[in-house]
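One protein chain is absent from this view; the other protein chains keep their places.
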Amino acid sequence: MVASIPYITLAWLVPAFPLLGFLITGLAKNRLKNNQAGILASTLVSLSFLISVLLFFTMKSSGQESATLTLFNWISAGDMKIPFAFMIDHLSIIMMLIVTGVGSLIHIYSIGYMHDDERVNTFFAQMNLFTFSMLLLVMGANYLILFIGWEGVGFCSYLLIGFWFKNPDYNYAARKAFVMNRIGDLGFILGIILLFFTFKSVSFTEVFSQAATLQTGAPMITLITLLLLVGAVGKSAQIPLYTWLPDAMAGPTPVSALIHAATMVTAGIYMIARSSILYNLAPITLNIIIVIGLATAILAAIVGLRQNDIKKVLAYSTVSQLGYMFLALGLGAYSAAVFHLTTHAFFKALLFLGAGSIIHAMGGEQDIRKMGGLKKKMPVTFLTFLTATLAISGIPPFSGFFSKDQILTDAFENNPVLYVLALGGALITCFYMFRLLYLVFYGNQRLSTSHPHESPRVMTIPLIILSVLSVFGGFLNIPSLFGGDSGFSEFLHKTIISKITAELDNTTEIGLIIASLILLGLVILLAYRTYVKKAVVPAKDGEKISVFGRIIANKFYLDEIYSAVFEKPFGFLSDFFYNQIETKILDPIIDEIGILTSRLGDLVRKLQQGIMSFYFFAMVAGILLFIIFILIV
Amino acid sequence: MILIIILLLPIITGLLLLPLKNPATVRIIALTAAVANLLITLGLIISVPSATYSVNWTHFMGTQFTLGYDGISLIMILLTNLLFPFIILSGFTRSHIKIPVLNFLILFTQSSLLGVFLAQNAFLFYIFWELTLIPVYFILLLWGGENRRAITLKFFIYTLTGSLFLLFGIIYLFTLTPGLHTTDFSAFNQLHIPAHTQNWLFWILFIAFAIKMPVFPFHTWQPSTYTMASKQGVMILAGVMTKMGIYGALRFLFPIVPEGVLYWQNIVIALCLTGVIYASVIAFRQSNIKRLIAFSSMAHISLMAAAMFALNVYSLQGLLFQVISHGVTIVALFYLVHLIQERTGTLELPQMGGLKHVAPGMAILLLMAVLGSIALPMTSGFVGEFLIITGLAKQSLWVALIGGTTMILGAIYMLYAYQRIMLGDSNPAFSKVQDIRVLDYFILIPLIAVIFVLGIYPQPVLDLAEASVNSMQKLLGPAGEVISQLTH
Partner (left out) sequence: MKEISSAIQLIPLENYIGLSVALFSIGMMGVLFRRNTIAILMCLELMFNSVNLLLTAFSAYHSDPSGQVFVFFIMIVAAAEVAVGLAIVVMMKRNVDSVDINLLNRLKW
């Protein structure tokens, strides 16, 4: 164990605490009463957070860039040596802080949210298991440890999406999420295997130090990065593997906040940022990432316009924001992607938790057409939700402004067309977020039966903390334009190597910002006029809407297309193989061989006529023939 | 001497059980013998690390009774002796039908299986190979389910036919040995057989193993036999007997007909991969859980067979690791399936659902076994399949891609089955179903613990196989260089 950072030997405790929490709450789930499980789980995750903070500061003060902690030798076969090791560097420490920090807030929130659920202990056990897996993912010192976490979070997501397992639809959603992730994971593991063949190692330090010597655009690197990208596309819900994420909203809302907004879905971004050195060598892959990211950002935003389930709106918004992160990755602006990941973790977790608070208050109702007028009834939720909405829309000085602006500027530097498309997506985002805000909090209460009330303090305090982070999170990385030092990016530059692009001059940049702000203002005004002034309520199910609107409301029929192209043929193939090939061809052939012997017997036994003289004659003739045969040969 | 004890302890105990009357005593004695054998095996692994060790007992007709082991045999012996205590323990039920006979047959199977893995002589190997069929035949016939006569007969004749080819191959090799003919593996391994002879001899030797594993398209006996077999019967068949095929192929094909292996390599890999996809796709629509798991087992075994023919250190290490991992996982799965059948009285998926409400313990254990089966990281299945896929990728990326689809397809059908059985709204038909009992814990917890412990710390098993794999690797060398030296 080489301890280059003080207290690095404590690093194993960070994942160990949630694991411990999982084991305790998992094994004693029938004994723990009331809030015990929730308090225990939250405490342990908070302890992990404290250690992460400690590591962060010792790392900063010692000036060390990375440190590795090897626990034991995991797999060794032939020349393959894969240790079970953690690596802490500037990227992973940021991820650790997000995972444990946002994670502990969501755990605390869940104490209130899940209070009445009969399986609350199981819930916290699974949440802790998730946190553990996620920490393995971000702390692993090689691709295979990352992969453990990668699949681990996928499995926890499966468990938690299907948490309310009585509903077959939820179970289907859980399975769909897992299988789609698995498709990506296959690509990912093949990428890891090729990495191993190319570099004779899968550890980050060795791969990256060797990769520096490789040529840009080498076919092998392109192939590896593409395969890794398949994994990232599955995990981070990008086109074509994104349809699981909206369905994943079947899980309890804190799960959506933690797994499907703040942490797990960003694993793909983390992985690509982590492999920045490899991706810099593969310009083709980067271009593909740009296309995927931009397409996902816009497509998901358009679908978000017509969703009426509060969580579905947020889910599509997550997909769209992940698209922006992908766009940044494709542009080679890895630190911008990670920065957006960070601010997104704050405001999207906040949005989901706010949505949870609303759903809690509405007694489980999720349809925004039935809400309205909640502003007075739930002031804390309203204010926090408002800050998050402003942040995601990119209004200065909220955090989303800084992170999104950076991506947009990078896009402009690359190609103005990209900028225009990305800005268009941002405007749509702004519109549907304000549509959501206005429909839920303004106007009159449309569902008279429920009596909404503000959530308990255990739920509102995490909301307040997250809203503070959403407001001020952007100040971590103030660009030089506003006299800042880009602290966040600088910090990451020690680990991630972003592509160097020409800086825009200040006047262009200010011009772009002002233009985008004016457009945003107009969009908000439009939303205000439509949903507050005119009090338009989206059409009820079954009501007639335009063809275009229907296509969007049905998510471009992508689920139906997937079902027709993959699921149904698969089932058909299965039946065909079993009912035709197996039972009508292969099995009868084997049986036929058996039957053939008895048929031959039938044929031969006809000789057995029962006439004794014939038998004698045959015997003698046989012997004679035999003798003649021997004499001749 | 210790090998003789390992070999004969089960069968002698089994014979002593026959005159006993009290089922409880019979079971406890049988279990004690199996556990003792496991402990001896573990002692052997720890204390006698040398790769070969043989006891020369007697000579008759040019055939020696020679027992011995190397790393590959050790893994097989470990698997056999690890699983049999659980197989015997799973018979500690209320059933009282012919308990002494049943336990005798199980122990008889164990001895003959151990004989297969210990034999250092091809003829001896063949004798034990066929001997395993006898007790298994009776276990299937006497304790089997619906349509057992026809299915058992088919199984018996099918495997026996394959074995006859093997016998022919052994006799042919016997005639090739120089001087005083012998059937010792050591003599076979030194034969220099011409390439064109190796090409046909390969299939003569392989067909018996291909049927036993089974490899597509020789698998048709397997789903129906598994579905019909009793609890212990299917545990023996799926857990250990399929591994006989793998062991035999490793023992016979690679050292004796290496050029034949290289010649047919691609075709056999193609067959195996066809089997992987074919079985996985079929498994998806099976309504009978046992048949579903039978097809899933076939998919996994096919992947292992493909790994065997990828011929590199990763795939072989992965294969041998997967032998243990698959054995443990499939036995746990089949035990759980039978548990579900005993408690609910059905195996049909459409009639299932909501079992988790009444049997949460069973649900968790089933989920864990399923995880092992779909190779989630931190389970032993992942370590094995990761190494296998690595080995396949060394062969070709496409091969690895096709082999790797088990990860996806396995997740699809196993999770579907799990959800169909356990989840969903509570089912009134199952309201009186009992959850896991103490006995079930005794069987399932250790098996599942093995799955997870080996997933987190696989090194001991990997080390066990390393020396043998390296020697085999040396034999087959990179691109067959060594082989061309051997033949010229």
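A and B label the chains in the order they appear, each numbered from 1.
Quick note on the criterion: a contact is a pair of C-beta atoms (placed from the backbone, for glycine too) under 8 Å apart; a residue touches a chain by one contact, two chains touch by 3 or more.
Keep in mind it's a predicted model, so treat the numbers as computed, not measured.
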item: Chains shown that the absent chain touches, full complex; value: A
item: Identified contact with the non-displayed chain, of A:57, A:72, A:566 or A:617; value: A:617
item: Touch residues of chain A, complete complex, unshown partner; value: 605-606, 608-613, 616-617, 620
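Everything below uses one rule, namely that only the chains that are shown with their structure count from here on.
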item: Geometric centre distance via CA averages, chain B-chain A, whole Å; value: 37
item: Of chain A, residues touching chain B in the complex; value: 72-80, 144, 147-148, 150-152, 155, 158, 162, 165-168, 171, 174-175, 178-179, 182-183, 185-186, 189-190, 193-194, 196-197, 570-571, 573-575, 577-578, 581-582, 586-587, 590-591, 594
item: Partner chain A, residues of chain B touching it in the complex; value: 154, 157-158, 217, 219-221, 223, 278, 281-286, 312-314, 317-318, 354, 356, 371, 376-378, 382-383, 386-387, 389-390, 393-394, 397, 400-401, 404-405, 407-408, 411-412, 415-416, 419, 422-426, 457-459, 462, 466
